[in-house]
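The complex is shown incomplete by one protein chain, all other protein chains being positioned as in the whole.
Coming up: chain A.
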Amino acid sequence: MAAGPYNYSYIFKYIIIGDMGVGKSCLLHQFTEKKFMADCPHTIGVEFGTRIIEVSGQKIKLQIWDTAGQERFRAVTRSYYRGAAGALMVYDITRRSTYNHLSSWLTDARNLTNPNTVIFLIGNKSDLDAQRDVTYEEAKQFADENGLLFIEASAKTGENVEEAFLETARKIYQNIQDGSLDLNAAESGVQHKPSTARGNALNSDQAPSKEGCSC
């Protein structure tokens, strides 16, 4: 049977980065499972999640790599940036330190991904407005100055989580449409018309396989 209307025609690789405890894994879990993981353990490594979404009538498979936020793993997690079409950079609106570290995360994201990688800034834990430590305006200004998309979201309530992931995909898709993202480039982070077996997708450039980590 030929690739039917249900099948996806693109794979986008995402990475989620940011300080420890800002809720990266919870955002991923909320996005893939529509559930809040209350006692989410620290990610020691790189978690993997997938979901198929639709953008402009195109089915797109998101392959999302959720990285460990701990500083001691930073050197290792850097190797996962390569080939990401989208980077979700997360801070915690109730902890200023996580916001202050953004420039360091952004430097990594800029240095280690391709120039077309869509970087989306997410201020997580918007449900904890009472404990807010970073104003929306301040973060918005930071995002604008650095050409980032920005939204405040809550992995707990699910508010804006969908939007962040989808908006990133829309932007990537738009880049494909207007030709600014070259699909043939090895590190575009986008695969078009994938083969059906998932194994293949993972053995390609888009995911760490045996050599995936050795850029």
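Keep in mind that, in the parts below, a contact is a pair of C-beta atoms (placed from the backbone, for glycine too) under 8 Å apart; a residue touches a chain by one contact, two chains touch by 3 or more; residues count from 1.
Just so it is clear, contacts and distances are computed from a predicted model.
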| item | value |
| --- | --- |
| Chain not present in the shown complex, as UniProt names it (candidates "Probable prefoldin subunit 6", "tRNA (adenine(58)-N(1))-methyltransferase non-catalytic subunit TRM6", "Inositol polyphosphate 5-phosphatase OCRL-1-like" or "28S ribosomal protein S18a, mitochondrial") | "Inositol polyphosphate 5-phosphatase OCRL-1-like" |
| Hidden partner chain, touching residue among A:26, A:68 or A:109 | A:68 |
| Touch list for chain A against the chain that is not drawn | 1, 3-7, 32-34, 44-52, 68, 72-73, 75-76, 78-80, 196-199, 202, 208-215 |
